[in-house]
Structures are given as C-alpha cells and as structure tokens.
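One chain of protein is taken out of this complex; the other chains stay put.
Chain naming follows the written order as A, B, C and D, and within any one chain the residues start at number 1.
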Amino acid sequence: MSDDVVFPLLGVFLFGVGFAAFVGRRHLLWKIIAVNVMASGVSVLLLTLPRRAGEGVDPVPQAMVLTGIVVMVAATALALALAVRLAGLSPGDGRHRHTRE
Amino acid sequence: MSMALHGFALFLLLNVTAGLVRIARGPTAPDRMLAAQLFGTTGVAILLVLAEALDVRALRDVALVFALLAAVLAVAFVKRGRVSDHARRNRA
Amino acid sequence: MAFDVALCVLVAGLALRLLTTRDLFEAVILFVSFGLALALVWVRIGAVDVALAEVALGAGVTGALLVNARRRLEQKAPEWLEAAHYRPAAAVLPALCGAFAGVAGLVALTAPRAVQPLAPRILERVPDAAATNPVTAVLLDFRAYDTLLEIGVLVAGITAVWALERGRPAVPPAATAEDEPVLAELVRWIVPLTVMTAIYLTWLGAYEPGGAFQAGALLAGAGVLMLASGFLRPYAPHSPVLRTVVAAGLFVFAAAALATVFAEGALLRYPAAGGYVWVLAIEAVLTVSIAAILAEFFVDVPSAPQQASGEQR
Amino acid sequence: MMDLLVLLLLACGGFFFLAGTVGLLRFPDVLTRIHTLTKADNLGLGFTVLALALLADSWIVRAKLVLIWLLVIGATATTGHLIARAGLEARDGLEGRDETGLEARDGARLGAGDH
Partner (left out) sequence: MSDILSPDVLLPAVVLVPLLGAAVAVASARAAAATAVITALLTAAIAVLLGRAVVAGGAVTHAAGAWGAPLGIEMHADGVAVLLLVVTAAIGICITVYATSYFRPIFEDEEDRGVRFFWPLWLLIWAALNAIFVATDLFNLYVCLELLTLPAVAMVALDGDREAVAAATRYLLLSIAGSLLFLLGVAIVYSGSGTLALAAIRESGMDARAAATALTLMTTGLAVKAALVPLHVWLPPAHAGAPAPGSAVLSGLVVKAAFIIVLRLWTEAFPGSLLAPGADLLGVLGAIAVLWGSLLALRQQRVKLVIAYSTVAQVGYLFLVFPLLLEAPGPAWSGTMYHLLSHALAKAALFLAAGAMLRAMGSDRLDDIAGVGQKLPMTFAAFGIAGLNLAGMPPSGGFIGKWLLLTAALSSGQWWWAVVIAIGSLLAAAYVLLVLRAAFLQPRARPLRHQPPWQLTAPALALALLSVVLGVWAEPPLLLLGATAPDLAP
C-alpha cells in the first residue's frame, strides 16, 4: 500500500525542489541541473501516477519517459554549450552587426 | 532466500548512502570521485542482487552497462577535468 | 517496503544537496550519483527499459558533459565560480514555485485513476505489433511518429551545438598507448565489449528491455571514453562522414515513414510480413546515429584543450 | 546447505562493502582511501557474485556475472590508478607536472570549493 504513495511523493518532491532551485539559483549550471531534477520528478510521476496495485508497468509512459530523457539530454547539451559560449564572450563582443558606427 | 536477498540489497543501499557523505565532505576532488566509484561498484552489486531477488533477467544487462561505463566519468574527470591555463597564469 | 523508502530518502537527499551545494565539482559528482540512484528507482518501479537508458546516459554521457562544461567555464570565465554568481535570488518566488508544484502534485496524487486505462488495451494489441517487448512496440510501432520527431530533436540539438561552436579550435593530437599504458589496456578491453553489448541490446530490444536508445547511449559512452582518453581523435567539426552518420538516423526513419505512407497507406505501418525486419533495420541505423550525436555533444561542448584560452575570439 | 553457503558468502560480501565504506569515511587521506575502497569493494562484489552464481540457474548467467565482476575490477583498477595519480599531485602540491598531462592540483583545490 505505502508503495503506491512513496514513489509518487518522491516525484512531487523532486519536481518541487527542482522548480524552486530553477527559480532561486542564479548560476546557469545549477539552473540546468535544476531542470534535469524537475524532469526526473516528472518522469517518476509519469510512470507511477497511472499505476494501480497489482499491475505491471504501463508501456506507454515508459516510452514517454524514454523519449523525455533523450529530449532532456539534447536540451542539456545545448544549454551547456550556450553557457560555455556565453562565458567566453565579454559584454559587447560581436555587436557590430546591429550597431555598426 | 528472497528475504535475505532483499535484506542484503537494503544493507548495500544504506552502506552506499553512508559512503556518499564523502561526496559532500570532500575535501578534494579525488575524494569525491572515490565516493562516486563506491556508488558504481555497490550499484552493480545491488542490481545483481535485485535481478536474482525479483527474478528479472534484464537487470543483469543494466548491471553490465553500469560496469562497462564505470570508468567513463573518472577518465573524463582526470583527462578533461583539469583546470585552465588561466588559473595557472593567475597563480604564477 | 523498507528498500523503497530508503531509496526515496537517498534520492531526495541527493537532490537536495545537489541543488544547494556551491561546489561545482561536487554538483557534477552528485548529479551522476543522482542519475544512478534514479536508475534504481526505475528498477523498483518495474521500468527496466528506462533504467537501462538512465544508466547508459547517466554513467556515460551526462557526467562527462558536465565535467567538460565545468572545465571550460573555469577556463573562459573563472569569475563564474566566484561568490557573486552564487547569490540566491529572493526566496519568496522559489518558495511559491515549489509550493505551486507541490500542490499540483498532491492534487494529482489524490485524484482518481482513469476509468478506462490505456495499458490493457495496448498490451492486448502488442502481438499485432512489430516487436514483442511492449515498450519497443510503443516506441517503434504504436507511437513511432513521436520517436521519429524525437530523433529530429536530437539532430536539432547537435546542429544547434555545431552552430554555436563555429570556428572551434583544432583537435588535439591523439594519445598513444605509451603515454597511458593503464588506460590503453582498459580501452582495449572495454571498447570491443561495449560494441558487442550495444549490438546485443539493439537486437534484444524487440523482445526484452533494450533498444536503440539504450544501445546508442552505451556506444556513446564508449566513444566518450575514447575521446576523453585521447585514443579517438574527434572528427573535424564538419567532416562529411560525421555529418552523414548524424543525419542518417533521421533520414532513414523519415524515409521509411514516407515509404510506408505510400506502400501501406499509413505512416510507419510496417508490412504485415516483415515488420520485425523493418524495426530491426531502423533500430540499427538509429543506434549508430544516436551514438554519434551523443558522443559529438561531448566533443563539442568542451572541445579540445586550448593552448591560449580566454584570448580567442 | 546450499542456502547456508550463499548466506555466508553474502555476509562476507556485506562485510567487505562495509569495510570499504568505513575506510572511505575514516581513513585520513586520498591514497589510503583509494586502497581500501578499491580492494574492499571489489572483494565484496566478488563474494556477492559468488553467492549469486550459486543461485543462478544457467551457465550463461554465471558467465555474465563473472564478466561483470571482471569489468568492474578493471574499471576500478584503472580509475583508482588515475585518481591516485591525481590525488598524489594534490598532496605533493607540485607545480605544473606536465609530463603526465595532469594538473589535478587545481582540480582538487577547486573541487574543495568553499568548505
């Protein structure tokens, strides 16, 4: 019985703290980590919410979570690339295209 | 036997939880790497035990993947984790 | 069960520490550990396919990506590690957001389940699908259209990263076995085994947990190992070979979709006789493309060690 | 009889895993921690694998178990070696040991963060 509650609770917790950290932390890398924690929370909920006692796992949410994981990897890689690029540019770099004197 | 295996899995999990304190405490990066290493080895053990206890063959494949990739993080850390010329220049 | 509760406490604790620590390296290690602990959660929930993907990605690509990004940040902008960047925003908004999420989650938790769930209806039809593993059947048959678009997302991701890394520096010279005898020995053993396991997982996916994503992520892990240790030189950024391999998965999958629209009258409806062969062929190409894309994320985000970082551009 | 043996092996495995964790937490520096951890954990996993091999119903499963064990040993040995080298330099505090391509000193210091 408690089984049916403990994992969904974990999902809610992960999503909540992830969301709070996403808003609350300024550092880009932690924002990126925070959305990943949020995504984990959603995945847990996707898998456990539809579950009923005594049944196997629904394959549809499993497929959704797999898709979601891959999407998150792509998004994370892009976010990291952006962060790294941003760190390498000082204010005013490459602005000539819009404000050529 | 299933009870014993479940109990053993729980023991391993608690063991690894304790070991993770080292990640938080550090103090150096290699210490933290070690704690992750502990997680890797114990994780493999937990997966193998659960595979037997739950009778799910596929978990051994998960453990196999785990074992195959156990070195990736450490290698990435040692070979690419080192710090910049910038820091060195600042120190000089 | 005690194990589940302990596991949840562990995952929750890891997440808390991960999100509150101020040490970037600790966060990287915690993030990887978090992923591995999560894999145990998937195991306990019974989602072995997901566990396999989580382990393959978490132990291989994700951690390495973060390690690299951290190093590049330190190179390019050490001030990012200084205190100003760690100043938290006002506490009210995060608290509100967390509470909002919490309330929404609790409503979801207490809401009644569907009167007519989908799972039994899907499981009933799996024998008609092109794979006997229900998850693979959903991914490559029932909801294959989603998977096709998802490969598009991966290709979009790598194209985007490439676009950001225009004019990236030259690749470093390859390492030799003399430089790193121990590592060389490990690579010599691990890589062939990984390739074999990846082939096995691709093939296995039709029947049991496994499939293109898991195999691709595993293969990418081996790629990252070789790239990081210097035994594999990254391809030149825009080498035609690399680009072709990256695009092949999307191209083959989309072409198969178009072909089935013409031949079978519906997108990715496989021919009655050879559905299994179609799925296997698509999965094989996808595995290679996914592996190439994931490994290429690693090459690009950090790229090679630079001699004179900071001054470039 | 068989069950007893399995339980015994599991207990041994558990003991070594515990020893590894205690070592990781209590030992004074990186190098000693590496030694205990890699050795103890590999032994612990070895006993566990042995126990599971007794329970296994086919030789394929046993072979897989042993393969996994060997892989983990190989991985920990290599990473232990690499981390040790990094840790050594962190301890010695040598400047610019470039012949190994390592500058883990900085990694260590930055890794230590603000503790």
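A few remarks follow.
Everything below uses one rule, namely that a residue touches a chain if its C-beta (ideal position, glycine included) is under 8 Å from a C-beta of that chain, and two chains touch if they have at least 3 such contacts.
The structure presented is a predicted model; accordingly, all values stated were derived computationally and were not measured.
In the entire assembly, the chain absent from the figure touches the shown chains A, C. The chain that is not drawn here is touched, among residues C:2, C:196 or C:261, by C:261.
Not every partner is drawn; the one left out touches subunit A at residues 15, 19, 22, 28, 31-32, 35, 38-39, 41-42, 45-46, 49-50, 60-61, 64, 67-68, 71-72, 74-75, 78-79, 82-83, 85-86, 89-100.
Residues 101, 104-105, 107-108, 111-118, 121-122, 125, 141-146, 148-150, 152-153, 155-157, 159-160, 162-164, 166-167, 238, 240, 243-244, 246-248, 250-251, 254-255, 257-258, 261-269 of subunit C touch the missing chain (whole complex, contact as defined above).
What we mean here is this: only the chains that are shown with their structure count from here on.
Interface comparison, A-C versus B-D: the higher number of contacting C-beta pairs is recorded for A-C. Subunit A and subunit D have CA centres that are 31 Å apart. For the pair subunit B and subunit D, the distance between C-alpha centroids works out to 9 Å.
Annotation: 18 Å between the Cα-based centres of subunit B and subunit C. Across the assembly, subunit A contributes no residue in contact with two or more other chains. Shared contact sites, meaning residues of subunit D that touch two or more other chains, fall at 71, 74-75, 78, 82, 101, 107, 110-113, 115.
The set of touching chain pairs reads A-C, B-C, B-D, C-D, using the touch definition from the header.
Within the complex formed with subunit C, the residues of subunit B that make contact are 6, 9-10, 13-14, 16-17, 20, 23-24, 26, 29, 32-33, 35-36, 39-40, 43, 46-47, 50, 56-59, 61-62, 64-66, 68-73, 75-77, 79-87, 90. Against subunit B, the residues of subunit D that register as touching in their complex are 3, 6-7, 10, 13-14, 17-18, 20-21, 24-25, 30, 33-34, 37-38, 41-42, 44-45, 48-49, 52, 55-56, 61, 64-65, 67-68, 71-72, 74-76, 78-80, 82-87, 90, 96, 101-104, 106-113, 115.
Across the complex, subunit C is touched by residues 2-3, 5-30, 33-34, 36-37, 40, 43-45, 47-52, 55-60, 62-63, 65-67, 69-71, 73-78, 80-85, 87-89, 93-94 of subunit A.
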